[in-house]
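To start, I am sharing the structure in question, which I have written as C-alpha cells.
One chain of protein is taken out of this complex; the other chains stay put.
The letters A, B and C name the chains in turn, as written, and every chain counts its residues from 1.
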Amino acid sequence: MSHAFYIYTSYGIAGIVTLCLIAWTVLDGRARRRELAALEASSLRRRSAAAAETQKP
Amino acid sequence: MTESLAITKFSDLANPTRFLALAARILPWLAAVTAALFAVGLYLAFTTQGDYQQGDTVRIMYVHVPAAWLSMMCYSVMALSAIGTLVWRHPLADVSHKAAAPLGAAFTLIALVTGSLWGRPMWGTWWVWDARLTSVFVLFLMYLGIIALNRAMDDPSRAARLSAVLILVGFVNIPIIKFSVNWWNTLHQPASVIRLGGPTIDGEFLRPLLVMALAFTLLFFTLHIMAIRNEIWRRRVATQRRMAARLAGRES
Amino acid sequence: MRLIAETLAARRGEDLIFSNISFALGSGEAMVLTGRNGSGKSTLLRVVAGLIRPAKGRVDWVRSGAGALQLPGEVSHYLGHRNAMKPELTVAENLGFWRDFLGDMAGGAGLSAEEAAERVELPALLDLPFGYLSAGQQRRMAFAKLLVAHRPVWLLDEPTAALDAAAEALFARLIRAHLTAGGLVIAATHQPLDFEATQRLEMKGFQYAEMEEGI
Partner (left out) sequence: MGIIMTALLLRDLKLSIRAGGGALIGVLFFMTVVAVIPFGVGPDLNLLARIGPAIVWIGALLAALLGLDRLFQTEREDGSLDLLLMQEHPLVLTVLVKCLAHWLANVLPLVIASPLLGLFMNMNEVGIGAVMLTLLVGSPALTFIGAVGAAVAVTLPRGGLLVSILVLPLCVPVLIFGVSASYAAVEDPAPFLPPFLILVAITMFFAVLGPLGAALALRNGGD
C-alpha cells in the first residue's frame, strides 16, 4: 500500500509554500533596506548641498 | 515566545530600534536551529516505519499536524498582539499582528492542502466537509479577511486598531464556529469519516512529529521576527518619504 | 490657429448658467475670465473643453492650412479643480502615464517627467507617491502635467488656488513661456496673475429676459 505520489506531493507543496514564504520575507526585507539606504543617501545629499550653499556666500 | 514576553513584560523592548538590534542578534541563531531541526525532522520522517493501517500516508501527518498546530498558534499570537494594540497601545503589537497574518494564512494553506492530499487515498475524494477540515477552512478565510482589511487602509495605526478588533472578535468566535460546525456535521452524516490523527499515536510516530512540530514553530518565530522587522522598516520608509516631501516644500 | 466661440450658452441641470458669450483667441493670446462665484467661469471652461455640451452656440478650433478637423477639447490641456493624478502612484509614474497617454500634438514636443518636475521646481519629489505631497506641491505637479505633452490651448480653472506667492509667480512664468511659444491660454482666476492678458471677459451670469426667451 504505497501512496508515494500523495506523500511526495504534500511534502512538495508544503516545501514550495514554505520556500515562497521565506523568499517573500527575505526579499521584502532587502527591498525595504534598499529603500531606506536610498532615502538616507538622498537626505545626506540634500543636507550636504544645503551646507555647501550656506558656506558659499 | 520572545515577542509575547517582550510585548507584555519588558517595556524596554517597546522601542522598535531596540527590537531591531535584538532581532539582528537573535535571527542567525534562530535560523540555524530551525534548519538543523528541519534536517533531523525530515530524516526521521522518512526513515520511521509506516503505520500498518494507514500505510506510508502517515508520513503526511508529519507536515500536516505541525502546520495545523501553527495555524492555531499563529492566531493566538495575533490575538495576544491585538490585546497589546488595544489595551497597551503598544507600537510593536500593531506591527506584530499585521506581520503574523500572512504567515498564518500560509501555514493554514499547508494544513489544508496536506489534509486534502491525505484524505484523497483515505476517502476517495479531495475534499470532505469534515468538521475539522471545515473549521480549518473557515480559519483560512478569516486570515485572508484580516490581510485584506490591513491592505485596504492607508493609515497603519488605524488599520492596526481596526484589525485588532476584528481579530479579537474572531478569536472569541472560534469556539462557537467549531461547535456549530461539529453540530452541523454530525447532523448531516454519521461519524463514518476517519478522524485525522486521533489518540492512537505511538512513540514511533511521536518522535518525528514532535521534532517537526518544534521545527515548524521555530520557523514561524524566525519568519515572524523577520516580518516584524520588514514592517518596521516599511513604516520608517513611509515616514521618511513624507518628511522628504515636507523638506522639499520648505526649501523651494 | 484660432479658438472661436459664438453666442455660447450653457445650462447645468435646469439652470441657465450663462448666455451669449462670444470670443476669438489667436496664437499667443491669453484670456482671463473674471466674475463672482457661480457666474459660470468653470462651466465656460468645461464647455470649451467639450465636457459639457453648450445649450446654444458653438466653439471651433480653426487651424490655418489643411488638416484633420479637430475639436477644441482635443487640442487642449484642462487643469480643473481636481488634479487628475493618482495618489497611489509616484509622481514620476503619474507624469509618465499622462505623457504616454496624452501624446504630443503636431507643432510641439512634451518634456520628460524629470524636466517637467524641474520646471515646477520640485525635482526631488519624483519618486514619492503623489498622495504624500502637500496640497501646494500636488497642484504644482498637476501643472507639470501640462508640460509633458504638447497642447496649443491651455484651459486653467483657478490654477493658483491654495498656492503661495512664489508658486504663483512660477505659474505665471510658465504661462508666459507658453504664450511666447505661440500657445493660447484661457484662465479663470480670482487673484490677478502676472502675465499679459490680451483679453478679459467678465462673466456676469445671464439676463432674465434671455431666460424667458428660452434662448
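Definition applied: a contact is a pair of C-beta atoms (placed from the backbone, for glycine too) under 8 Å apart; a residue touches a chain by one contact, two chains touch by 3 or more.
All of these numbers come straight from a predicted model, not from anything done at the bench.
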Chains in view touching the one left out: B, C
Contacting the left-out chain in the complete assembly, out of B:141, B:169 or B:243: B:141
Touch criterion as defined above, residue of B:23, B:58, B:99 or B:128 at the omitted chain: B:128
Where the missing chain touches chain C, by residue: 12, 46, 49-52, 70-71, 73-74, 76, 78, 80-89, 93, 96-98, 100-103
Contact set of chain B toward the excluded chain (per top definition): 116, 125-129, 134, 137-138, 141, 144-145, 147-148, 151-154, 184-185, 187-189
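Keep in mind that, in the parts below, only the chains that are shown with their structure count from here on.
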For chain B paired with chain C, centre-to-centre distance based on mean C-alpha positions, whole Å: 54
Where chain A and chain C are represented by their mean Cα positions, the distance between them in whole Å: 43
Chain B, residues touching no fewer than two other chains: 241, 244
Set of chain A residues in contact with two or more other chains: 42, 46
Complex contact set, residues of chain B against chain C: 154, 241-242, 244-246, 248-249, 252
List of chain C residues in touch with chain B within their complex: 121-122, 124-125, 128-129, 131-134, 136-137, 166
Touching residues on chain B, where the partner in the complex is chain A: 55-57, 59-60, 63-64, 67, 102-103, 106, 109-110, 113-114, 117-118, 120-121, 219, 223, 226-227, 229-230, 233-234, 236-237, 240-241, 244, 247, 251
